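All protein chains of the complex are present and in place, except for one that has been dropped.
So that you can tell them apart, the chains are marked A, B and C in the order they are listed, and the count of residues begins at 1 in each.
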Amino acid sequence: MRFANALALKKAMIDAAEAIIAAEPELTRIDSVIGDGDHGIGMKTGFSVLREQLAATVFPTPYELFHASGLCLVKCMGGSSGVLFGTLFISGLDVIKGKEALNGADIVAFLTKGIQGVKSRGRAKPGDKTMVDALLPAQSAMELALKSTDDIGEILKAAETGALSGVEATKNMVSRLGRSKNFREQVLGWPDPGAISVSILLGGLAKSLSQGL
Amino acid sequence: MRFANALALKKAMIDAAEAIIAAEPELTRIDSVIGDGDHGIGMKTGFSVLREQLAATVFPTPYELFHASGLCLVKCMGGSSGVLFGTLFISGLDVIKGKEALNGADIVAFLTKGIQGVKSRGRAKPGDKTMVDALLPAQSAMELALKSTDDIGEILKAAETGALSGVEATKNMVSRLGRSKNFREQVLGWPDPGAISVSILLGGLAKSLSQGL
Amino acid sequence: MHWFSEGREYYARKWFTGMLQAHPGRWRLFDSQIASATLVSSQDVVDRVAVIISSGGSDGPWSPGFVGPDLADAVVVGAPFTAPNAYAIYEVAKALDTGRGVLLLYNNFMGDYLNNDMAEELLRLEGHRAIQIPVHDDMGMARGEARENRGGRSGSALMTRIAAAASYKGLSLDEMATLLKKANSRMATLCVSVNTENNLVTFGRGFSDEPGFETGTMGMREAAEETIKLLTEDLSPKPDEQVLLMVNPLRLAGYDEAYVMGNYLYESLEAKYPILRMNVGAYIHILDGYGFTVTLLCVDEELRPYLEGTINGDGFII
Partner (left out) sequence: MHWFSEGREYYARKWFTGMLQAHPGRWRLFDSQIASATLVSSQDVVDRVAVIISSGGSDGPWSPGFVGPDLADAVVVGAPFTAPNAYAIYEVAKALDTGRGVLLLYNNFMGDYLNNDMAEELLRLEGHRAIQIPVHDDMGMARGEARENRGGRSGSALMTRIAAAASYKGLSLDEMATLLKKANSRMATLCVSVNTENNLVTFGRGFSDEPGFETGTMGMREAAEETIKLLTEDLSPKPDEQVLLMVNPLRLAGYDEAYVMGNYLYESLEAKYPILRMNVGAYIHILDGYGFTVTLLCVDEELRPYLEGTINGDGFII
């Protein structure tokens, strides 16, 4: 599809939330090894509330949808990732203000601004083994895809692929931020759980927005 | 000997103190099994100070000697046994007040009153596995000996023998007082350390007062 | 657990010196003839009964933290886990007695009793009046025996507060003894210790690790309810009494968990009896492991005036 309105984007967010919820055991397992073990539960809690809240609300435009989504994650997740996933949806809001529907370029611009927000809030540098290492390749891949297609599904599919390559890359990184810092070299070989969550979220959005017209 | 003056009694107390000091490892070993392990160190500390203090002081009568001895033990021993050994020498003071030297009857009366003091302060009943179980048979044995001899050495020798039979008997007792109460049936087979100390003290006095005239 | 550079005998003196350095003006060291440490409140005893507490050396804040203005007048502490010295108690009591007498308050353990009893005798020999109050609140100990045979537990913190209030209000030694004996008889403490790996709760574990009298697998709410049940069965609060609840964490439970447990206990107790107040804090840190000691004190009209308001101690509010 070339344009996604609030309703299509809401369905996509709900589908992505379901993918996150389903991934809870895997996220928990990995964060238990290299982090403090709460990432899976935190994501599941936040995205469960998000799903209910989105399902129960009518959003006039994408702006209201993403504003509500970001705040919802901040409100009910806590921890680092509540803020970071909230930031992902809040920081880019001004670029979609007033739009009835978003095209591929809007989505790329919105997510790019969100990714910059996550980067500057979290102060993570590439290679620090965080979700940023999934977000940055996702961003490059989206931008590249946008040059050859205007299909939102395909653009987000590219983002997911970029994120997945980032997840692979985090296996060879040593954490420098947050709790998993404590485990130092022991984290080698394990991917970063936040990066995995990013790939699942983008994958969920891509799949949902590839369906239909 | 039939009369012991302050000098002879002081020497006897010093000799007894040395016997107690020498027994420290054994007392510690046993109190470590059935008590809190501090009995040997406490006795050694107290009787070391006592020995120094007695050696450095001239006592006009037995009263001053035993008054100073009792207070010295209370001052520098702490724990239960400081008070109890202090009581042993303090409670009978009134029966020897004013005497230049003590005969066998005086010593039996003095110690008997001291033993009663320990009994009533400590509220231990016979069979509670305490020093009282050595003191009471020592008292009976002294009283019996007094009927057939006026030799202080022999009387105290009898007291020691009585105390030792009491020590044997404590092996079959279960403690009811103080810290070793916690060990309940596990104390069976072990003698009470306080009872052993009593036998050593009486043995030291007996040996010292059997020598010379 | 202790980590020393010097001998055990220096421990309490260094402890008290540290206290003086941290709180100049609150206390002073008593100049003892013997190698024992005695801490005295900076608030002089003027025409009132002197309140003297004593204990073996262990964590605290009770006993030394319970000395100071509006609290006890002096404390004698022994080496770690060793009874306080009789002569030291006698010395400071003699020095603080204004003629109105001396109250000796301590937890009912053999060594503490023996030394206070000897101190009382030494005082009496010199014409000073002293009355001993051995706190016997631990309902896990001496089960089936007379209340007086129980050991002392966290209740000594409350007893110290009452004794100080009574002294400052000018009660005579005999009046104080009557009051404190009543409080002593209307108080019970239960140790609730928990293996957090399997939620196995032991009720009534002793001060020296004596086994408890009841165990069960349960969460905090259920344990709080059982605790209140056992304590109120022991005390049967009367219609004219309010209940004071005190929660003291064991070593591995924190400030946070003591209040969470306090909340469950409060709600369970509130449903049955009128609550005068809840005190939560590390008043006496006596036992390793995870859990709490929970104290109930039944407070009638006569006792209430001595428990009004709260007092800020060093490390606690009571």
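Side notes on the structure shown:
Throughout what follows, contacts are C-beta pairs under 8 Å (C-beta built on N, C-alpha and C of every residue); 3 or more make two chains touch, one makes a residue touch a chain.
Source: prediction; values computed, not measured.
Within the entire complex, contacts from the absent chain reach the displayed chains A, C. Contact with the undisplayed chain is limited, among A:Ala4, A:Ile30, A:Met43 or A:Val74, to A:Val74. Across A:Leu54, A:Leu84 or A:Met173, the single residue that touches the chain missing here is A:Leu84.
In the full complex, chain C contacts the hidden chain through residues 1-6, 11-12, 14-19, 21-23, 57-61, 64-65, 194, 196, 199, 219-222, 251-264, 266, 277-282, 285, 290, 310, 312, 314-317. Against the chain not displayed here, chain A makes contact via residues 36, 38, 42, 71, 74-76, 78-80, 82-84, 86-87, 121-122, 177-179, 182.
Rule of thumb we're sticking to: only the chains that are shown with their structure count from here on.
Seen from the C-alpha centroid of chain C, the farthest chain centroid is that of A.
Between the CA-based centres of chain A and chain C the separation comes to 57 Å, rounded to the whole angstrom.
Residue positions of chain B with contacts to 2 or more other chains are absent.
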